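The complex appears here without one of its protein chains, the remainder shown in place.
Here is subunit A:
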Amino acid sequence: MFIEINDIQKQFLDKDNKAINVLTNIDLKVEKGEFVSILGPSGCGKSTLLSIVAGLTKATSGEIIVNQSKVTKPGKDRGMVFQQAALFPWLNVLENVTFPLKKEMSKKEAENQAKKYLQMVQLSNYLHHYPHELSGGMQQRVAIARALAMNPDTLLMDEPFGALDEQTRSRLHGQLETIWTETKKTILFVTHSISESIKLSDRIIVMGTKPGTILQDIKVDLPRPREQYKKEMLEIEEHIMGYLKKEIDKVVSEELANASNT
């Protein structure tokens, strides 16, 4: 297996120094080249899990193995795209995308490589623009190009289209699908949108909350592009909705309880 998530537990300390279980018994195997979505209500620990795979957060116990080596720190084999583009505002588009390439190649090579991926996200005309001059969707495409430019085997995406409007999001779904087919990356894609996960992934990992656990591992066996399989996608959506409803109710009733406490 290309990515092995073995029995991950994660606790955070709350303000009274009490341990809170955010993730328990997370076991997940992902094959090379697979597109896997992690779906769950907000607060269930999706970002935490992705951040552990990225090496940005330490798990309380358990281990992550990517491409046969244990993850202990961030590495260029795992590119990450966040919900906010996290572009560096003092660098223009081209400089942002060459950021991870500075050490390993000459400026010329880095720029050529960056341009290749900027072309893939259709931003070749914006090389010298600064992030503040771009729309949210364009910024997110730059962030994707930046992650791809270091040519990682794995792409970790944490609700990358969550802050975008519906039309932009739908266009970027198409682009991401194309990029994935062209580059054969292994993708872990966090989302809280059921339809987004069905549209894009080979497998959907449904997570429950309090504590975060894996509820279901659902294979999506529809040919791509999937626009033409509306009926089948709707069936899967209802199927998943069944699992999630309980979880969402749990979150809502807890929020109500909290609201009445304060």
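Assume a contact is a pair of C-beta atoms (placed from the backbone, for glycine too) under 8 Å apart; a residue touches a chain by one contact, two chains touch by 3 or more; residues count from 1.
Operating definition for what follows: contacts and distances are computed from a predicted model.
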Query raised in the report: UniProt protein name for the omitted subunit, picking from "Carbon-monoxide dehydrogenase small subunit", "NitT/TauT family transport system permease protein", "ChsH2 rubredoxin-like zinc ribbon domain-containing protein" or "Cytochrome b"?
Result: "NitT/TauT family transport system permease protein"
Report task. Using the definition of touch stated at the top, determine which of A:K10, A:K46, A:K115 or A:R146 touches the missing chain. Result -> A:R146
Query raised in the report: Quick one: which of A:I8, A:V30 or A:A54 touches the chain that's been left out?
Result: A:A54
Requested in this report: Pick out the residues on subunit A that sit against the missing chain.
Outcome: 51, 54-56, 74-76, 78-80, 82, 84, 86, 88-90, 99-100, 102-103, 130-132, 146-147, 150, 156
